[in-house]
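Structure, as structure tokens:
The other protein chains are all here in position, but one chain of the complex has been omitted.
And then chain A:
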Amino acid sequence: MEFTRRGALAVGAGVAATLMLPVRGAMAAADDMIAEFTGGASVGDSGITLTTPEIAENGNTVPIEVDAPGAVSILVLASGNPTPDVATFNFGPLAGAQRASTRIRLAGTQDVVAVAKMADGSFVQARNTVKVTIGGCGG
């Protein structure tokens, strides 16, 4: 129950009013990046699978995987991070699968977003909430 750095990160979840502004700023930044990636096109929600833990075991290294068969490019964003941009994976025509996994750092509870550009120019998106918690006190 002692307060730790991991706990401090959880502040980003919106506990303290003073810290709400940067989080909102990051969300707006993420929206801007999605708009830039899609060029404002409408975004569907099927054909893309984003796998994340519900609760991060360690907010400093959170395993994620995104799978979007037929994608040419996948943008991954941590919408609540000061810098939301995580990665953009590009797949050439010889790629056997349009799937990527990595580990990312999360500054508190937030949505991780993946947007895939498909070969036909359409876009699909998946969004998962990953909780970063102080921990302890489990049953």
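Keep this in mind: contacts are C-beta pairs under 8 Å (C-beta built on N, C-alpha and C of every residue); 3 or more make two chains touch, one makes a residue touch a chain; residues count from 1.
By our rule, contacts and distances are computed from a predicted model.
Between the names "General L-amino acid transport system permease protein", "Ion-translocating oxidoreductase complex subunit C", "Spore germination protein" or "Sulfate thiol esterase SoxB", the one given in UniProt for the chain missing from this structure view is "Sulfate thiol esterase SoxB". The chain omitted from view is touched by exactly one of A:Asp32, A:Glu57 or A:Asp85, namely A:Glu57.
Although one chain is not drawn, its touching partners on chain A can still be listed: residues 1-4, 7, 10-11, 13-16, 51, 53-58, 63, 109, 129, 131, 133-139.
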